[in-house]
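All protein chains but one are shown at their positions in the complex.
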Amino acid sequence: MAAFRISSDPIDPAELVRALGHARAGACVTFEGWVRDHNDGRTVQRLDYQAYAPLAQSEGEHIIDEVHERFAIVEACCVHRAGTLAIGDLAVWVGVSAAHRGAAFDACCYIIDEVKKRVPIWKNEHYADSESAWLHPDNKPIV
Amino acid sequence: MAAFRISSDPIDPAELVRALGHARAGACVTFEGWVRDHNDGRTVQRLDYQAYAPLAQSEGEHIIDEVHERFAIVEACCVHRAGTLAIGDLAVWVGVSAAHRGAAFDACCYIIDEVKKRVPIWKNEHYADSESAWLHPDNKPIV
Amino acid sequence: MKYRVLYFASLRDRADTDAEQIESLATDARSLYSELRARHGFTMDEDRLRVAINGTFAQWTQTLREGDEVVLIPPVSGG
Partner (left out) sequence: MKYRVLYFASLRDRADTDAEQIESLATDARSLYSELRARHGFTMDEDRLRVAINGTFAQWTQTLREGDEVVLIPPVSGG
């Protein structure tokens, strides 16, 4: 199973954490991105994620390769949802196991930072007033 | 349910994460401490945790209170195992939800750092040569 | 020359299509984007976009070849 993937189906964190397990791993840090009910002062009702799948896949895999080079970790994985999500849904999951917790925290943080910066996935927020807006990385709608 | 607790039973992360959920939370960071098969160059076979329960409880609750004061978070929780654990077992779980991921990472890191520094719990490592040793915070055995 | 162009997010909404075949005299990505701006009324400047050619991030100055797939990448917002 690829260490980075885009998924149309709900993410199962328990299964993903199991895949990070290793007898020499003493620490596991995970990040979950959940769909919030508000952004930039507006009430959000649901999200759509659109992805340019082939490039998202290869860029995501680059990021996973980078953390293995930069940090003393054991395993790393990231799964990002595509499609329509409701408030509270799990949109992105990152997990890193390592012998020690410092590297696991650093690598987990690095992955989500870079995914948000570099991986071609876009969020369309649907608001209470039935408008919607595509967001860019500083979370301001693009008009 | 207290936001800090010592548990004699296995920890269920899925249930704990659900309790952190909130419509205004967009980020959840968790830390899992697993029993490693080695420490300080020796092969570890299992661990025992001993806790001074009343003070561990109150000191753990202080730490949770501190993260609510210091970081813009929604929920925080920490559960630490007591008793005998095998390699790969989940020894300590920390989870923090927040509107934004920076606070969730910082608070999660703070909790595990402080728990390891301040909460009266002790780890007894059992080695392959059938010796055992109580550890102190720099992970060197106390003779 | 003929190119295949893919659109995402706000560019897809503005172009009202996810992909199209373009017959163009443009020989690099930059001049192709200028044409597409005029054609679809895109408002984003080129320096806010990235471009991918045949599935890989590329420079705006990269020379295009017949049949290339050109993808305009607006600022991403995953996570």
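Going by the order they are written in, the chains are A, B and C; count residues from 1 in each one.
One rule holds for everything that comes next: a residue touches a chain if its C-beta (ideal position, glycine included) is under 8 Å from a C-beta of that chain, and two chains touch if they have at least 3 such contacts.
Computed from a prediction, not measured in an experiment: that's the story for all the values here.
Peer 1: Since one chain is left out of the picture, which of the remaining chains does it touch in the full complex?
Peer 2: Those shown chains that the absent chain touches are B.
Peer 1: Where does subunit B touch the missing chain, residue by residue?
Peer 2: Its contact residues with the unshown chain are 33, 49-52, 54-56, 58-59, 80, 91-92, 112, 115-124, 134-137, 139, 142-143.
We adopt the following convention: only the chains that are shown with their structure count from here on.
Peer 1: Touching both subunit B and subunit C, which chains are there?
Peer 2: Chains touching both subunit B and subunit C: A.
Peer 1: Specify the chain with the shortest distance from its C-alpha centroid to the centroid of every protein C-alpha atom present.
Peer 2: Measuring from the global C-alpha mean, the nearest chain centre belongs to A.
Peer 1: Could you tell me the distance, in whole angstrom, between the mean C-alpha positions of subunit B and subunit C?
Peer 2: The answer is 49 Å.
Peer 1: Rounded to a whole Å, what is the gap between the Cα centroids of subunit A and subunit C?
Peer 2: Centres of subunit A and subunit C (C-alpha means) sit 26 Å apart.
Peer 1: For subunit B, write out the residues touching at least two other chains, lowest number first.
Peer 2: None at all.
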